[in-house]
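Missing here: one protein chain of the complex. Every other protein chain is in place.
Then we have chain A:
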Amino acid sequence: MALFSVFQTTFLLALLSLRTYQSEVLSEPLPWAPESLRVFINSTHQCLHLQWSVHNLAHHQELKMVFQIEISRIKTSNVIWVENYSTTVKWNQVLHWSWESKLPLECAKHFIRMRSAVDDAKTPEQSFWSNWSSWEEVHVQNSLGHDPFFVFPKDKLVEEGSNVTICYVSRSQQNNISCYLEGVRMQGEQLEPNVSVFNLNHVAFIRETGTNIYCKGDQGDSIKGIVLFVSKVLEEPKDFSCETQDLTTLNCTWDPRSDTGLLKQLSQSYTLFESFSGKKTLCKHKSWCSWEVAPESQEMYNFTLTAENYLRKRSVHLLFNLTHRVHPMAPFSVLFTDVSATNATMTWKVHTTGNYYTLLCQVELYGEGEVIQRNVSVEVDGKQLFGGLKPDTEYRAQVRCANANHFWKWSEWTRQNFTTAEAAPSEAPDVWRNVKSVQGHSVVTLFWKPLSKLQANGKILFYNIVIENLDRSSISKLLSIPAPANGTELNLDQCLYQIHVTANNSVGTSPASVIIVSGDPGNKEVEEERVKGMEDGFSLSWKPQPGNVTGYIVEWCDHPRGPLCDLQWKSVGPTTTSTVVSSDAFRPGVQYNFRIYGISTERVPYLLEKKTGYSQELDDAVCCKYRIDNPKQKTFVVENLQPESFYEFLVTPYTSVGEGPHGAFTKVTTPDEYSPILIRIILPMVFCILLIMIICYLKSQWMKEKCYPDIPDPYKSSVLSLIKSKENPRLTIMSIKDCVPDSIEVLNKQEGTRKSLTETESSKATYLYLLPTEKSYSGPGPCICFENFTYNQAASDSASCGHVPVAPVAPLSQLGLLTSPENLLKALEKNYMNSLGEIPAGETNLNYVSQLASAMSGDKFILPTNPPEPALCSEYKMQMAIPLGLASPPSSGSSSLSSVTLLDEGEHYH
């Protein structure tokens, strides 16, 4: 055990002595150790540049060496970077090395040291590390100003998606500083008591002027910040391609992608480098560049397109043979020659791209929905003949070319239009006729359908109609109907006619369409059958004709209800016995009638069958169905029909098995709704009016007296209103009190002579009763009865005027007309003078003018119910007469009314 301890101690001592020896050897300065180490700071790029030299190298001696560089942050023990830098060192050479810090250099102290070793096979004995150089301290904060705090790095330019470290350095540890990125607060970590760092990962592009990052102290009044310029990542140009149109200039294009331009960085630039020629050009445009083709006929080109900005370069390459990149220019001078109705020759020219290049040209022709394509080999001029074209048709031609030997790209199309010439119409017009017999003549209406564009071969100008009398073959007639007419009417006799119809354009005439027309319309009585319409029209079929038939015609009207039936027809071949007739004009609920004609070999149409039916029977078309159970009933009244509506009625028998066949419908249009009502009202009204008119006519005289008598009522005169309005006391109606009555001779006996004259009419004598009723009568004296002998005939005719109670003042009614005393006197004088003469008894144009009576009647309304007793009445002799124009008829109505009015006034005088 003791031996073991001694051995162990001896071993340890030996090991220690060996170690000591080694350390002594290593501590000796290496002859090629780094010296004169200097550190330079580039804050903008956050870089440390190291510079040193190696002494003791012999002249022209080169030595491979390794320099180990150590970088510490904040303190020397905190090594953050170790790197071995290998290089060949020459005599008296100054060596350089750079290091970029992720943390802005202002944010913390940095320490750098290095050592070296020989890494050269020539001196293997020297291949151990030299001593470390002393630490070089980098402390940028010392050079900062006196602001309370700072933010770093200033104006840093990075690519989008990069990671960036920001820091602030505060002068005081007490400052409470918060930092923001575009207004959003950032969370950092403390690096030192006065330094905080913020790691931004994957920074994004925000704007060309950069991203604002700023810090504010707790007071809020101080603000410091930086602008971080985030550039979009420079992308590789896409779709880089070069081609030539003329073999003298190459045009290279590419997609530049994103623009990386910033306030602190220009947009990326592009350079084009060709490796065979070694030429390089800076492109002026972002997406294309021109390159002059070498005159020495360089065929191969190897291009490198380089996009470059402050941060990055991107390159793409392109190798090609020039002749394989020929993109010809579009052909020109495209012309059409020898254009006929069916043929045309197209010529064009191409740009020359060399002496020996052949172009392949593609020609396309579009017209009437068809495309004709041709490939033509062309050196200088191209030519292509097109045949089988359609007459009078516009065609669009286009041509493009490409390199025939090495296809690269087609040129642009060059287009030109042309129209073929017209040709004579190729088909005969489809003709049909309608024949009517009118007074021994045939009115033939010819119809034809316009030729289709393909058939017309040009613009149809007119239709020629040749009418040939087959009975008298020598007679023919030619009619020319200008287009676009589609029919004409002919008046023919009962002879047999053959009609030729041709269509004509500017070039020629179509084949003729021939139809035979005779006086007999050929509408023999055939039974009408019902057909049912389908969605696509009517399916019609008929029995095949045993004889020779050249074809069939189906005829119908598109608008059977309209005044113009719009005759339509359809021609089918002789072997066809069925067809489907369809028309856009067919409407549901409308009955259509079809006639099927056969065309004989003599081209004479004759009616074969008749069909009728609805294209679609509406559900509501059958509005009602009545069941008549009495087999003997022969009449039925359908009620509640709509006025002015079209109805069709069908009566069919039925048995217990079912209904019988449906015969023809009876068509009825109901009258309008208001006619019967109007008739019921208007007729009685007319009758009444007529009756009234007759009565009025018969009683016109009575009406005249009633409504507008010759002697007007003064109280109805406008003069009265004038008097009242002016309130002129001098102008008034004469009052009975103001008048001095004439002397009245009262006879208590009847005058014989006069009576003899009126004897036969004694019962009808007109009396003017001046007697008031007992109640109202206040004056003395008996009643006075005036017999009016001068009463005119007209007045006397009035039946109601036999006994009229007239107030004493009644004669004053005429005084109303005599608005002034003078007029009154004149009138009276005149009449009086007339009265002096003999008045013939038969003279009827004089009216009686009553004189004033002394007594007044107070009872003005009550008509006397009993005629006055003659004994009590005084007979009045005629006093005077006045012309009819001044007299008013003493009709009962008017007189009575006048009296009333006057009495009313008179009452005011009481």
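Everything that follows uses one rule, which is that a contact is a pair of C-beta atoms (placed from the backbone, for glycine too) under 8 Å apart; a residue touches a chain by one contact, two chains touch by 3 or more; residues count from 1.
One rule holds in what follows: contacts and distances are computed from a predicted model.
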Choose one: "Oncostatin-M", "Integrator complex subunit 11", "BHLH domain-containing protein" or "Leukemia inhibitory factor receptor". The correct choice is the protein name in UniProt for the chain not shown. "Oncostatin-M"
Out of A:Ser101, A:Thr211 or A:Asn457, which touches the unshown chain? A:Thr211
So which of A:Glu100, A:Glu182 or A:Glu394 would be touching the chain we can't see? A:Glu182
Looking at A:Lys154, A:Arg314, A:Lys449 or A:Arg530, which makes contact with the chain not pictured? A:Lys154
Which residue, A:Val227, A:Leu247, A:Ala294 or A:Ala585, contacts the hidden chain when the whole complex is considered? A:Val227
Against the hidden chain, chain A presents residues 151, 154-155, 180, 182-183, 206-214, 216, 220, 223-227, 261-264
